[in-house]
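Then we have subunit A:
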Amino acid sequence: MNFICNFPFFSILLSLFSGTICSVLPAKAAKVVNRAVIIAVGLMSAVLLLYLLSTGEPFIYWMGHFPAPWGNEIRAGVLEAGMALFFCMIMYLSMAGGAHKLPGEVVESKHNLYYILVNLLLSSLLALVYTNDMFTAYVFVEINTISACGLIMIRQVGRTIEAAVRYMIMSLLGSGLLLFGLCIMYDLTGHLLMSNIKESVGLIMANGEYQIPLIVSVALMCIGLCIKSALFPFHAWLPDAYGYSTVSSAAILSSLVSKGYIFLLIKIIYRVIGFDIFNNTRIIDVLFVFGLMGMIFGSLSAIKEKDIRRMIAFSSVAQIGYIYMGFGMGTQAGMVASVFHILSHAATKSLLFVAAIGLTDVSGGSRKFIDLTGAAYRNKWAGVAFTAGSLSMVGVPLFSGFISKLLFAQAAVQVEGKMLASLIVLGISTVLNAIYFMKTVLRIYATTDEAAYTGITFRDMKAYAVTLVFFILLNVILGVSSQPVVNMIEQGLAMFA
Partner candidate 1 sequence: MTAFQIILMGLLIICAVSVSFSKNLLNSILIYMSFSLVMSMLWICLESPDLAITEAAVGAGITSVLFFVTLKKIHAIDASEPEKEEEKENE
Partner candidate 2 sequence: MSRKKTAEEYQKTFAFRFFRWLSGEKDPYIGKVEMQPQKEYQPDQEAALRHEKEHDAIMDKVYDTEHNKWLYRFHRLYQATSILFCLFLIALLLVTISYLPPNGTVTRPVNNEVAERYIEKGLEETGAVNIVAGMILDYRAFDTLGESHVLFVATITVLILLRLNKTEKDEAEVSDRRFEPKNDAILQLVATFLVPVIIIFGIYIILNGHLGPGGGFSGGAVIGAGLVLYLNAFGFKKTERFFTEKTYKWVCFFSLSFYCLAKSYSFYTGANKLHSVIPKGTPGAILSSGLILPLNIAVGLVVACTIYAFYAMFRKGGF
């Protein structure tokens, strides 16, 4: 076995272990460890990705001395390695972008706890990405949930704690449903490893026995993960959680945590149930309808919002609706579009959160639109970055958002029954997006008579500005040369089967 095949295992264990190490380190050292771990994991994922692209074969890695149905396994394919790399990039940028705000938001003595949470979150995300075992997935979903909750409430104002409680309640409902579905699935198949379950599921569908409980269990798992990833009717916790937590937390939560769950759902669809079987159930129609509703209602709520960060948070609801709409189409193209949207939304949304904080900082810390007037002149880098993010969200060509919308539309026209609905809602939602993002951009570029607040120059925020530049570059790269990425996604999805 090639040494590179150890990398997924190394990256999970490294981030897990670094969490433990950070618990005895002072804050500064913890920060260094955290950055180093993210970079190391990112590098390993990159090497792994190259290796996988060159071999073209996914591989299975035993976690222990025992083969398939007896021991734990992790599995790495192109999509997994790519996701891991992307998650590391976004996480590093988000951490870097919010670093200067951290002392003001979190009590000094709790900084190292913050880094522990981030490390564990990273490890759980990696485990969700790489795992080949349903129960392992459940355990790491829980780590993900708890550390996300920690990230929400580490900034201890009333709102965040309330949001954390709401988040926990919804997440625990979701976990409960997921676990219940998992148990029924285990009862029917007798396995916990994804590949083995898939074989048994194939047999069950062929035999005809146990079909009803199988579909119920799939439905329960889907609903559980939908709840956890804040699909439309379950999004009540989201605006407060994203709107009031620390900057890095908001960026990480919106772009990574929910995406981890969605990626797990993709894995379940492909590796556990089988794509065709899943598409023959009615579940995809439900996902489709809720996705569409989320797209519209999320945007409508965002339009009404007067607080910039809550507005961005509501826009997340709409964007998650897009992803589920892609699932709901039930075609390979829809799936590719959804996966691409995971990437593009993660890149854009974290950019928006990080840029928004730059704007509010120069407006006396207020997040109301009225105070943000002209903020882009006071912090030019943040202004440009916010504009770029908005344009991407609206779906202007050359940015990543346009490509994902294009892919969605291309996927939609291939599905006879759902074509019109998805295209119309796509159009409406795009226009709604345009309304609230353009309004914000105009607002921050509106001229003020006098400088009520002092501006900030490049010299005051070098790291921050560089982070923003990287974010914008990421967006533009995704928007301009999307083809390699799409190819990779297609290859990765093919490897799933």
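Keep this in mind: contacts are C-beta pairs under 8 Å (C-beta built on N, C-alpha and C of every residue); 3 or more make two chains touch, one makes a residue touch a chain; residues count from 1.
Candidates were picked such that all candidates are chains of the complex that A comes from, given by their letters.
Computed from a prediction, not measured in an experiment: that's the story for all the values here.
Novice: Any copy counts here: identify which of 1 or 2 touches subunit A within this complex.
Specialist: In this complex, among candidates 1 or 2, subunit A touches 2.
Novice: Sort out for me which residues of subunit A touch candidate 2 in the complex.
Specialist: Within the complex, subunit A contacts candidate 2 at residues 1, 5-6, 9, 13, 16-17, 19-21, 23-24, 61-66, 69-72, 74, 107, 109-110, 113, 116-117, 120, 123, 127, 133, 135-136, 139-140, 142-143, 146-147, 149-150, 153-154, 156, 161, 180, 184, 186-191, 200, 210, 212-213, 216-217, 306, 369-371, 373-374, 435, 439, 442, 446-450, 452.
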